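In this view, the complex is presented without one of its protein chains, the others remaining in place.
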Amino acid sequence: MPTQENLIPLSGWRRKLYIIIYEADTRAGRIFDMALIIAILLSVACVMLESVSSIRQQYGTLLTVLDWTFTILFTIEYALRLICVHKPLRYVKSFFGIIDLLSILPLYLGLFIPESRFLADIRILRLLRMFRILKLSRHLGEAAQLRRALLASRRKITVFLVTVILLVIVLGTLMYVIEGPEHGFTSIPISIYWAIVTLTTVGFGDITPKTPLGQALASLVMITGYGIIAVPTGIVSAEIARSAPDPASSDNRSATRLCPHCFSEGHDWDAQYCKHCGGQLPRPAKGEVS
Amino acid sequence: MPTQENLIPLSGWRRKLYIIIYEADTRAGRIFDMALIIAILLSVACVMLESVSSIRQQYGTLLTVLDWTFTILFTIEYALRLICVHKPLRYVKSFFGIIDLLSILPLYLGLFIPESRFLADIRILRLLRMFRILKLSRHLGEAAQLRRALLASRRKITVFLVTVILLVIVLGTLMYVIEGPEHGFTSIPISIYWAIVTLTTVGFGDITPKTPLGQALASLVMITGYGIIAVPTGIVSAEIARSAPDPASSDNRSATRLCPHCFSEGHDWDAQYCKHCGGQLPRPAKGEVS
Amino acid sequence: MPTQENLIPLSGWRRKLYIIIYEADTRAGRIFDMALIIAILLSVACVMLESVSSIRQQYGTLLTVLDWTFTILFTIEYALRLICVHKPLRYVKSFFGIIDLLSILPLYLGLFIPESRFLADIRILRLLRMFRILKLSRHLGEAAQLRRALLASRRKITVFLVTVILLVIVLGTLMYVIEGPEHGFTSIPISIYWAIVTLTTVGFGDITPKTPLGQALASLVMITGYGIIAVPTGIVSAEIARSAPDPASSDNRSATRLCPHCFSEGHDWDAQYCKHCGGQLPRPAKGEVS
Partner (left out) sequence: MPTQENLIPLSGWRRKLYIIIYEADTRAGRIFDMALIIAILLSVACVMLESVSSIRQQYGTLLTVLDWTFTILFTIEYALRLICVHKPLRYVKSFFGIIDLLSILPLYLGLFIPESRFLADIRILRLLRMFRILKLSRHLGEAAQLRRALLASRRKITVFLVTVILLVIVLGTLMYVIEGPEHGFTSIPISIYWAIVTLTTVGFGDITPKTPLGQALASLVMITGYGIIAVPTGIVSAEIARSAPDPASSDNRSATRLCPHCFSEGHDWDAQYCKHCGGQLPRPAKGEVS
């Protein structure tokens, strides 16, 4: 649905920038992507180390400087990503646009709420682009197959989840009435939390039934949880067994191209227009291809 | 098996009331259903909040008033449901009739046994009607498919459950003899509870073996539990893979109609008589359909 | 392979006794079986209650008397079972012969080692006969199908188990060296026990890693355990999906007959000789059949 003006091909430095940042088929693009992956990993490591109090006390200043350096770099990158596309708002609202924004916000937010700066770790999700960048198109194909299997079974899974949620509410309420606050079941929400811990077979053990009746009901919950895990497993197994590998996502070089108009992926190597919005796809000049 | 007199079609205000309360195809019916869903969710939230002691101390009176308001509303609704059907006893004994009754009883019971009023939460199960009300007939179809798969494998699952129950009794007894009351295995029922906690891989950790022999037996229990989870999963997987989607429950508007005589669901849009009991189905007047 | 003398049909009171005790097709046989089931359940309940110290203090004498009554009854039954078959030793060495003996031994043993009397609970396994007694031949068929699926995958499961055992030994040793006795990993066997607790996703939490390296290795163990549970599940799922229901175990009245010579089950209703050993099968007289 882009209007005619969106379709005017980019040109000049913005076009070059676009190819470096968004595409992965030129040498400059690959170098940029690799540098980005390394920067993401290093910055995430920084944030993690900073959260360890003994390390923070010793290297606090260094880590803060590094944090800010990375965040400023990512901010510049974000600005460049905005500049070199026709419709920046579409990028902002796309999945990776939101992730990219969430990657730089925490540190600025951390000036007001100190704790929130650690959320910068969420930028690890930017690595999801990795599959595209590293030309792991076979993996992309398998991922797509898994996604389709899960998508095909989404209604069954919804039915299952709704059943589970109703079940834990009822079981949590029963346990609250049976055990009561004196045995750690201090409220219905806490008891529902316990029911989830137990039904999913996690079993922290921070809250445990003490009365014989409570233990009998808990036994029932556990056996139920142990048994009904068969349901989602059965659903997904059947769906994966049914789904054949997607021929469209077979090993080719298409997976690394991206439409600058609607940010859809998976365009064929020789496509000139986006198959989703009809916008013209930028093609790296012959010399640019390695 | 309804006698001739049951088949006399309802008429007058009772017929109108029936269509509003039991059917979901008219505007009034949809508004009623939506109001009901909201009332259920709000009242459940009320009960949950009341169970949190800090909230109860501050807003106790308000929450009690709200609890009683909702319960009185649901009591009136229950009475109306009884009035507008031919054979009220059939409704009372139907699955949702029991749930509806269980939704209003706890608060009245709470006058004598205070703790029991929290059981009002069980009214969350009334949301199971949601699938029918929200015309989620596709979900209903998938749910029916799951139910059929579980039903088809019920004998295998019974065999599995009986085996598991015998196993935990034997293992619990052995652990009681090996570990004894001094290590937390205070009685055979408690030891069986421990065996269930362990076999289902929940592992609370409130009771754990301390002697080498006990730990060796526990290891065996854990590996057994880890291995035999494959059995129910295998059963259900095979059954789901075998079962094709039910053609009868395909996407149509039938799932929202209900027989006033036998309370069976899933009548076709153009059906005039119940396919289960032969009773006449009430049809909303043309003007009533949105 | 029974010699000629084994094949001489039983006659007189021993034949009648045999039909009452071992067969379930006459009225007397059914009454005996039902009484036996009730006696087993009651005696197991007795032993369980006796293990609860508060109940033992109050009703100790009564429960001891009941225990002895049941054990003496079962001892008489065991003697009768021995008397009314041709080759008592075969019964003694059969699966249910061993269970029956283990059901009466603990109380006599309890005269010397008090704790061991609780092992009488193992007599719950006698209920496995229930499937045969209650003519649950359909369940027997499904159980046989499950058994065949597990049998067909026994080699794959052996390979899996051997891998798991080698894995937990190596992981337990590593954790012992990394964490050491000061963090609860007091010896290699204890560390192996921890590795089993963790790999099977039970997670008691009685022993947990404290060092960063230990926690990293533990994370690896957990993800491995979470992932490889797919292997036995996949094996059994594939096998169950492959196995068709056994036509030989379809719904008939055969499952309740038992050969008095070799104690094999599943003889056809009109069979006169055991299909396994060739021994003559006792047939209830016409009047005896209900």
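First chain written, first letter: the chains are A, B and C, and each begins at residue 1.
Note that a contact is a pair of C-beta atoms (placed from the backbone, for glycine too) under 8 Å apart; a residue touches a chain by one contact, two chains touch by 3 or more.
The shown structure was predicted, so the numbers you read here are calculated from the model rather than taken from an experiment.
Residue A:Leu161 is the one among A:Ile83, A:Ile98 or A:Leu161 that touches the chain missing from this view. Considering the full assembly, A:Leu127 is the residue among A:Ala39, A:Leu80, A:Leu105 or A:Leu127 that touches the omitted chain.
Within the whole complex, the absent chain has one touching residue among A:Ile37, A:Leu105 or A:Val202, and that is A:Val202. Across C:Leu150, C:Val164 or C:Ala238, the single residue that touches the chain missing here is C:Ala238.
Residues of chain A in touch with the missing chain: 44, 47-48, 51-53, 115-116, 118-119, 121-122, 124-125, 127-128, 131, 138-139, 142-143, 145-146, 149-150, 157, 161, 164, 189-190, 192-193, 196-197, 199-206, 225, 229, 232-233, 235-241.
Contact residues of chain C toward the unshown chain are 155-156, 158-160, 166, 169-170, 173-174, 176-177, 180-181, 186-189, 198, 201-205, 208, 212, 215-216, 218-219, 222-223, 225-227, 229-231, 233-235, 237-238, 241-242. For chain B, the residues in touch with the chain missing from this view are 201-205, 233, 237.
Assume only the chains that are shown with their structure count from here on.
Taking shared numbers over all numbers used, the chain B to chain C interface scores under half, which places it in the different class.
Rounded to a multiple of 5, the C-alpha superposition of chain A onto chain B involves a rotation of 90 degrees. Each chain gets one centre point, the mean of its Cα atoms, and the points for chain A and chain C are 48 Å apart.
For chain B, residues touching at least two other chains, in rising order: 189, 201-205, 225, 229, 233, 235, 237-238, 241.
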